[in-house]
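Here's the structure, in structure tokens; my notes come after.
With one protein chain held back, the other chains of the complex are shown just where they sit.
Moving on to chain A:
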Amino acid sequence: MTPTLALYLPIVAPLAAAGVAALLGRRTAAWVAVPAAASILAAGLWLATAVTGGRAVASGLLRGDALTTFMLIVIGAVATIACWAGVHHLADEAATGNGTPAAARRYLILVQLFLATMSLAVLADNLGLLWVAVEATTIVTAFLVGHRRSRASVEAAWKYVVLCSVGIGIALLGTVCAYATAVAAGAHGTTALNWTYLAGHTAGLDPDLTRLAMGLLLLGFGTKAGLAPMHAWLPDAHSQAPAPVSALMSGVLLSVAFYAIWRYKAITDAVLGPGYTRGVLLVAALASLAVAALLLIAQQDYKRMLAYSSIEHMGMVALGTATGSRLAITAVLLHVLGHGLGKAVAFCGAGQLLHLSGSSRIVAVRGLAARHPALAGVFGLAVVALLGLPPFSLFASEIGIARAGFTGGTAGATAVAFILVLVAFAALTRNSAGILLGAPDPVPTIDPPATDPRAGSGRPRPAAIAPLAIGLAAAAALGISLGPLGELLDSAAATIVGGH
């Protein structure tokens, strides 16, 4: 068996599972989704053996190098948790009479299409195809955000589509400018947008047009990555989507958008030097951290709290990317994986919480540890992971980003960033401690609009804890030792830093 097959598996397996969902009933299809998601992870691990040390596997329009492989592992790992949790999510919806079979079928098909488009985005060698795949994720997830069809979720879906379409439109203009640069430098046809071609022919690219292109690309893909000040859609979309979809959007889709920035950064840094991208990313990083820290302080909705935590972590990723040294990028990649796992567990746990309590308000779920100890345990540990405490891997990656920042020429910005991280840390701790240990609200307030009136009568499912516990175990294991993944991370970081 050649590794070429592993390039097609992450796209074909979800498409096949989508077909199964179209034909078979909810129960079967929901379980079929889990191996389909796991096969993305398997393909990533399979490719990992073939791509370390700067090698790559290519076939047609697809290409897998160390960075692609690493992103496939992130997508596969988070998708497996989200699809497994999705089985229970759909069962809960059906049990409370909250979803029709047609809605469940649509959900299962769309989630698999979502996985296929994300895999295509990281596997595409052609940067135009990468854009097409990222835009396709917006279209597919729009319906998932509006899945519940309440006023709030339709509003969130509308804002999501309009803001992200406009943002990603800017990225298309940037892609066109990049293409114009390549054509002027003598390339033609589809090859001119191939990342391998551009990364190998940076000498002929016009600096002025490259600067214009990269500015547009940072703005466009930055919108999709949830960086401030283009983040306005994110808290709405992530809080209104069904929990497993929030897990995927927050845990991997943001990173897939960032993956596009990394690919272009490898090219433009060779043309312009690192200063330009660094400056823009530092501003975005500090703005994101500031927005997240401020809005976490007084947050009253636990799903929005997790959404703002995503903006905070994307700010960290932007900070590390701006620093741009080998150490920083390695830490950033580890951060992406650790955040994906932690956030997937947290959002899936929050989904169960919403199902049990019927409200996404923090006051409605206080004192969780006494009422549902198992769920409180996984949710609490997921928040501990997101806070960046040991033994979870975000501890190691945040230390790495800080160390690289203080030694790599962005010391001032890094210092400001970590003050903001500290504020966010305190706010997230206070809110989560309230959820877990706080005294239950004595007077049940009248349900605010964020509440779904049909939920709230559910029972806890012990089986639904299993995927979340596995995700936490994986995040903790990564924090203790990277094992064989270390070599892959190193090669992937070299792809971004070295340009090859």
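Methods note: a contact is a pair of C-beta atoms (placed from the backbone, for glycine too) under 8 Å apart; a residue touches a chain by one contact, two chains touch by 3 or more; residues count from 1.
Going forward, contacts and distances are computed from a predicted model.
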From "Hydrogenase-4 component E", "Peptide ABC transporter ATP-binding protein", "Electron transfer flavoprotein small subunit" or "1,2-phenylacetyl-CoA epoxidase subunit PaaC", the hidden chain's UniProt protein name: "Hydrogenase-4 component E"
Absent-chain contact - pick from A:65, A:92 or A:236: A:236
Selected residue (touches chain absent from view) among A:15, A:58, A:180 or A:199: A:180
Given A:24, A:94, A:132 or A:369, the one touching the chain that is not displayed: A:132
Sole contact to the chain not displayed, among A:64, A:99 or A:146: A:146
Among A:154, A:283 or A:369, the residue in touch with the chain that has been omitted: A:154
Contact footprint on chain A, counting only the chain that is left out: 61, 126, 128-129, 131-132, 135-136, 138-139, 142-143, 146, 149-152, 154-159, 161-162, 165-166, 169, 172-173, 175-177, 179-181, 183-184, 189-190, 192-193, 206, 208-209, 211-212, 235-236, 239-240, 295, 298-299, 304, 449
